[in-house]
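Let me give you the structure first, and then I'll get to my questions.
The complex is shown incomplete by one protein chain, all other protein chains being positioned as in the whole.
Note that the chains are named A and B in the order they appear, and that numbering of residues resets to 1 at the start of each chain.
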Amino acid sequence: MATPVAQEQRTLGLTEPGRPPLRAPRTSLKLRNALIGWTFILPNFLGFAVLTLTPVITLFYISLTSWNIFGAAQWVGLDNFARLIGDKSFHTALGNTFYYAVVHIPVTIVVSLGLALLLNQKLRGAAFFRTVAFFPYITSIVAVAVVWNMLFSPEYGPINQFLSLLVEGDLPGWTVSKDWAMPAVIIVGTWKDMGYYMLLFLAGLQTVPGELHEAARIDGANTWQRFWNVTLPCLRPTMFFVTVMVTIQSFKVFDLILVMTDGGPGQATLVLSQYIYQKGFEQFEFGYASAVAVVLFLICILVTVVQFLYNKRKEA
Amino acid sequence: MTARPSALQRSGRVLLYVVMMAAAAGIMLPFAWMVISSLKQNNQVFTAPVEWIPDPVVWRNYLDIWVRADMVTWVRNTLVLSVAVTALQVLTGSFAAYGFAKMRFPGRDALFLLYIGTIAVPWQSYMIPQFQMISSWGLNNTLWAIMLLQAFGAFGVFLMKQYYESIPDSLSEAARIDGLSEYGIWWRIIMPLSVPALASLTIITFVSTWNDYLGPLIYLRDRSLWTIQLGLQSFIGEYNAEHALIMTGSVLSVLPIALIFLLGQRYFVEGIATTGVKG
């Protein structure tokens, strides 16, 4: 049992050095490795650098200008960022984005991991249930929003009709209530994303060696201990990937809010991505919108780096 | 535990299935509503309260969408885009991921961080500079634009890299000693072991291209280039919307993906654990 466990202690993170080669490192070998490494990366990198990186760098430049999309951009230095400090709508959007992310991230991870564990078993009909779990992700987001809005309808919706059997008094107004709109959106967000992340976890679970479980079982570990001491450590690269993706996607949440509440009622569900769109495409303040995008980017990167460091410490 | 299942265990199993069936029904509810709405007359789709049984049942929508609308063109364009983007993304992504996961060279990690960094930038904030660039090459209003746009994203590289790192290095070490080149290791050792990740990447890329709306909206003008999502959106006019036809089209657009997913099942759960790799 010792060998496979040791084997699982392998490179997991970003800067973790690869296993040192058996021979002593030499300059020519290093150069050769670098060359080969680049040949692997190059086909993708070319497209990536030209098509994604260039516009993204342009965006950073635009955030330092006042550009209305048409005509030339005017350099304004850090003015846009200074304006953010006093912009109450930006603060509201920032707060709402954190609200969404802080709830949506852990809930989605737990639910999708649970689904993956359940549907990774040799269950009759597992294929069917996996497909069902994936359905929300492939269903058109407009249809999703329409149906959930109807389910949440305070007067006629089945959810409140059901709740009225259980509780007395005022029922939540869901998407048309300031306090309940965000929980409603989070519920739908989790429901929609769970199949997607389940799929990623499912792939990760395939790398957990069966003999490890077998050995742990023989050692008398119960299901929970096996999950905690065998499955979870083996799943760490996937866990890191999923956590980073859920985090970034949650902070960037856009379509879902747009079709479900359009940021309302009032500004109750206004999030940063939507604010960027509003400022850019409705009010043509593209420089300012870009500054908001840069802030959103910095938040995502900060959280990712924290996750990365945590991941590394766990690993050590 | 290996003894025959006790009555308690068996009833637990039954309970589990009951719960799972109920959950499945709940999850499928929006899809069910789509199907029901596609069988309604347009003015009956949205009502308060919701009408769950169409009266009368209108099958015409399933004919109209092919006859009155250009669904054939939309499906063809969407298919071309999805297949091309998926092929490029999976191929270049899985190739590049090997460089990031298994090779050591200076600047590798910084470069990788750059990849992840771009995921953190919302697309709508840089789509205009990107559009200006691609238009300056004369590629706006062509399918090429969408292919270029989607094919080289950082997502595939990230996913595959993390998966490769789950594959024990001892395997590639052994192959290296046997004289296999790095390309050989990637193709002969790593790729066959990465089927679940490749399958996930394939279906996810395929679905996101299939359902993409904003990209085609910005780039594609001609009716002959429209995708399913653009086409369906065109049922929403300035003052009127053909909701029943939109739902018909949505049902038709979901079915092929669901079918691919169902048929590709075994690839999602096939991997190191089942292909008999021993440490």
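Basically, contacts are C-beta pairs under 8 Å (C-beta built on N, C-alpha and C of every residue); 3 or more make two chains touch, one makes a residue touch a chain.
Simple rule for what comes next: contacts and distances are computed from a predicted model.
Engineer: Considering the UniProt annotation of the chain absent from this complex, which name among "Aspartate carbamoyltransferase", "Sugar ABC transporter substrate-binding protein", "Circularly permuted type 2 ATP-grasp protein" or "Parallel beta-helix repeat protein" applies?
Structural biologist: "Sugar ABC transporter substrate-binding protein"
Engineer: Which of these touches the unseen chain: A:G173, A:G189 or A:P209?
Structural biologist: Only one of A:G173, A:G189 or A:P209 touches the chain omitted from view, namely A:G173.
Engineer: Among A:D87, A:D193 or A:D255, exactly one should touch the missing chain; which is it?
Structural biologist: Answer from the full complex: A:D87 touches the omitted chain.
Engineer: In the full complex, which residues of subunit A touch the absent chain?
Structural biologist: These residues of subunit A touch the chain that is not shown: 68-71, 86-89, 146, 149-150, 152-157, 173-178, 262-268, 270, 278, 281-284.
Engineer: Suppose we count only contacts with the excluded chain; which residues of subunit B make the list?
Structural biologist: Here the touching residues of subunit B are 41-44, 46-50, 127-128, 131-132, 135-136, 140-141, 217-218, 221-223, 230, 233-234, 236-241, 243.
In this text, only the chains that are shown with their structure count from here on.
Engineer: Between subunit A and subunit B, tell me the centre distance in angstrom, where each centre is the average of that chain's C-alpha atoms.
Structural biologist: 16
Engineer: Subunit B touches which residues of subunit A in the complex?
Structural biologist: Answer in residue numbers: 3-4, 7, 10-12, 14-15, 17-19, 22, 30, 33-34, 36-48, 51-56, 58-59, 62, 69, 120, 125, 127-144, 146-148, 150-151, 153, 155-156, 158, 191, 196, 199-200, 202-204, 206-211, 234, 237-238, 240-241, 244-245, 248, 251-252, 254, 272-273, 276-277, 280-281, 286, 289-290, 292-293, 296-297, 300-301, 304.
Engineer: Which residues of subunit B touch subunit A in the complex?
Structural biologist: Interface residues on the subunit B side: 17, 20, 24, 27-31, 33-34, 46, 48-50, 91-93, 95-96, 98-106, 108-109, 111-122, 124-130, 133-134, 148-149, 151-159, 162-163, 165-170, 173, 182, 186, 196-197, 199-200, 203-204, 207, 210-211, 229, 232, 246-247, 250, 253-254, 257-258, 261-262, 265, 268-274, 277-279.
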